[in-house]
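Got a structure for you, questions after.
Missing here is one protein chain; the remaining ones are kept as they sit in the complex.
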């Protein structure tokens, strides 16, 4: 689809500076933009790009003062970043919406299917499943017996949801994620042969949660593994059995939370971080990438680093000395020599 | 299904204290239990919960002495933990068993299919595949040409087994795991362009192995990558080409074992640990979470920590000083100053 500067300015209640008939069909970052795209300028650090960008249209803040010649058509708006975000959402909504139930899907008769759903070819829907209104199940999704998927959630291609799990409203689960596989529970006998501990609980994903591609969330041994509302999990995360992830907590890719740990709300975990089993993490805790948390963190808002992790400032101070250790080592040797000399004298 | 205290006590050969008609339909941890559930008490650390639990029935050890009022119906048994485990297994076995071969599965004519199998819709079974008795293949499983899956194994939804691989008896493979993809082998030419080294071997998974969701196990370049009997691999593990994992070795989630490494039996690897290629790990070695093992470990039963990893006690001693490094640094400076003064005098 193509839009003119005039149309966009009207939609954003902005003012066109330049040719109102300039057309764009895509968006871009101002520093990478090519002809035919629309970009925005909000961060003063990027001001210089306004005069060199190849974007056809640039959104700028109303009060921005143009200092050199600009080839792009400009649209002055109240808040360039927010206007741009509005256009992105509009573009997203403009994508064709999939609907309807494919003849090539397999749906058990006992399943209850809402209105406005999309059930793609090769989707499997088990017994007593509830698929609420406006849910989207992309190709190769597996929804096992007794699962509920609440309204307006999207399960992308190849998502697997084991029996008895619950997916909340407005969730987005990305391709290949696995919800509800068995927790890793085994009891060794006297010969170190492991006997499987049955995993009888489930996973509850609350509303407005997003789960990344190929992330795995294990069912509880008993009770529920719970991902609370608004939490965002990136790709390839591992969430162990009986874990709780708090509201609006964000976990970057390839991180793991081990069994029975409770994570508070509004936490932020960097990529490849790891949290030990059977501990508590207070609200608002920040964990740096690759950090490993061995113990409960009680102080809300703590920031931790390292493996085993401790306070970020303490870590950084120690790390500075770590890099100088060979020198420190030499200096201690030097001191020993000098002291020996002194004593020898 | 609902059970009364009387029925459960008879099954466990225990004694009811309280109302024998109390009913339960689920199990729970004693500290999280809700009405209608059955819990157990074995660890003295949890004794206090007996007097506050909302569980309707609690299993306790025969010799346990009740010190306060208890609202739950109790069942005294020889060993509360084992009795509980027995009930869990019973509950697991009570789940309806899937059977039959779906018309919506694709099965090559040359495949040999045993009795009592479950082959779900959208399963693909290739040429000359052998599926032994009581095997379960859930939706979207891919079993490529010349694969054998031995009796009573379960491949959950979306498991992919490449050609020529062998899955042993009584194995459980969780959703999305990939068995037998190509090892990561490339030879650079004079321009740093990589030529693929053909990966002609296979993967052999022996009996009683459990493999977690989205775990990947690469085929051998030549010969076999082998997961020995009773080994348990958690989710999102990576096992490289030509690796051997020993009997009853347990590997927690997101760990990786690089190509051609041989891991002994009864080892325990923590989550996110990494093992270098072309090394040997002795029997019974324990690796802490996030540790990285660069070299062969010859001493059976070693426990190692850190990256690069070394003896856990040595690591912990060094780590204590690491946290004090800024102070140590100051003290060395102080010593230098004082010594300079002394010498100046």
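So that you can tell them apart, the chains are marked A and B in the order they are listed, and the count of residues begins at 1 in each.
By our rule, a residue touches a chain if its C-beta (ideal position, glycine included) is under 8 Å from a C-beta of that chain, and two chains touch if they have at least 3 such contacts.
From a predicted model like this one, the values you see are computed outputs, not experimental measurements.
Asks: With the full complex in mind, choose from B:178, B:211 or B:297 the residue touching the hidden chain.
Replies: Per the contact definition at the top, the residue touching the missing chain is B:178.
Asks: Of the residues listed, B:116, B:292 or B:326, which one is in contact with the missing chain?
Replies: Answering carefully, the residue with contact to the hidden chain is B:292.
Asks: Pick from A:152, A:225 or A:248: which residue touches the chain that isn't shown?
Replies: A:248
Asks: Kindly note down the residues of subunit A that lie in touch with the hidden chain.
Replies: On the side of subunit A, residues 26-29, 32, 85, 88-89, 91-92, 96, 102, 104, 120-122, 138-140, 156-158, 172, 174-176, 208, 210, 212-214, 230, 232, 234-236, 248, 250, 252-254, 266, 271-272, 289-290, 306-307, 319, 322-326, 328-329, 332, 335-336, 339, 342-343 touch the unshown chain.
Asks: Kindly note down the residues of subunit B that lie in touch with the hidden chain.
Replies: Those residues of subunit B that touch the unshown chain are 106, 122, 124, 140, 142, 144-145, 158, 160, 162, 176, 178, 181-182, 184, 186-188, 192-194, 196-198, 200, 214, 216, 218, 222-223, 236, 238, 240, 254, 256, 258, 272, 274, 276, 290, 292, 307-308, 310, 314, 317-318, 320-322, 324-325, 328, 331-332, 335, 338-339, 342.
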